[in-house]
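Step one of this worksheet: look at the structure below.
The complex appears here without one of its protein chains, the remainder shown in place.
Moving on, here comes chain A:
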Amino acid sequence: MADLSINLAGIQSPNPFWLASAPPTNSGYQVQRAFEAGWGGAVWKTLGEPIINVSSRFAGLTFGGQRVFGFNNIELITDKPLEVNLKEMDETKKRFPKHTLIASLMVEHKREAWHEIVKKVEAIGVDGLELNFGCPHGMAERGMGSAVGQHPDLIRQQVEWVKEVAKTPVIVKLTPNITDIRFTARAAAEGGADAISMINTINSLMGVDLDKWLPIPHVDGKGAHGGYCGPAVKPIALNMVAECARDPFVGVPISGIGGISNWRDAVEFLLMGATGVQVCTAAMHHGFRIVEDMIDGLNNYLDQRGIASVMDIVGKAVHTYSDWGNLNLNYKVVARIHEETCIHCNKCHIACEDTSHQCIEIVRDDATGKERLVVREEDCVGCNLCSIVCPVEGTIEMVEIPTGKPPLSWNQRQAALAGGGSCET
């Protein structure tokens, strides 16, 4: 049994699986059920001036028969008075002292407002704070949430205000609704953030009702953009985590969020620099008990590799993530088709023929009447498309073809050209 406990900027947790600040962490009843089920930590539903929610709030994206492939919402922060939340948080922390309880906070752009709320939540013994600069709807229109998260200066200043009084580690939760998340991440770090978390939800319109011509979801005939999350956003979140993890000016630990549904997703985030992960949609889809497989799967993954602690994999793949200009232009892979498992759907052929480089031929053997799919390796550019569309895992393998040339990146090539040297790719 590997050691699954983590330490995120001084915050201890029995395992890396936390519930993100969202409906699953609305109340003490829910968070305590989650801890019983095995979640290592929870970021409480964002505290602030209680709001009024609309009815009809969520929408799900079904893709190819899989429900909740994506999810969006127009819900705001907590709708309960601060005192009620604090009482329930207090009870929860007392019942589960070893579990991680984080307070998510969002208040107006005033120093005193931040000081006041930080003191109140720290008084009940939370393990850390998460500043919500991410919600893209409703709160942003009131100058909070992503309205702050899109301005590095505002982030820096508010983090500074919080750090003036905070005794527990401060995590800054960032919005993805921005061109380059590293700028806001750096601002958070400059303001003194102990860690950052990402991503909050992405601006989205889930769909339009073909019969009623109304947005999905709608509230009495009108809709508004909502926050997108769930499995569909994972690649966006993973990139943002990796970009921040490799940025020398960010330099603080990261809590990864966005589309994490199982232990495999979690391992990817950890390898790309997250010290722990937070989950919302997957829990909303299946309930808290999915954490059992998350813990079990992660533990088996580590055990099978003889890795003693989950902390040992954090960031282990970050150095492999770079800029395009550093990729080796002399590296070549080609598609190779394993005939034994090919089911002859011809999808690889048509994908390559119509939309790539026309190098998979359907070769008919007249004697047997059988067809084979054959890659003309000399014309294959190694784009991966055929292996992506092939329905039988492992049937199309991308194999390396030694070019005999030394590694050469675009940047090296340009440097060499500028230096007057000659260079053939």
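Some notes on this structure:
By definition in this document, contacts are C-beta pairs under 8 Å (C-beta built on N, C-alpha and C of every residue); 3 or more make two chains touch, one makes a residue touch a chain; residues count from 1.
The rule we apply is simple: contacts and distances are computed from a predicted model.
Choosing from "Phosphate transport system permease protein", "Electron transfer flavoprotein subunit alpha/FixB family protein", "NAD(P)-dependent oxidoreductase" or "Cytochrome P450", the protein name stored in UniProt for the chain missing from the display reads "NAD(P)-dependent oxidoreductase".
The missing chain, though absent from the display, is touched by one residue of A:50, A:192, A:297 or A:382; that residue is A:297.
Set against the missing chain, the residues A:123, A:208, A:308 or A:392 yield one that touches it, A:392. The missing chain, though absent from the display, is touched by one residue of A:262, A:328 or A:356; that residue is A:262.
Here one chain is not drawn; of A:287, A:325 or A:407, the residue touching it is A:287.
In the full complex, chain A contacts the hidden chain through residues 66, 262-264, 286-287, 289-290, 292-293, 296-297, 300, 304, 391-393.
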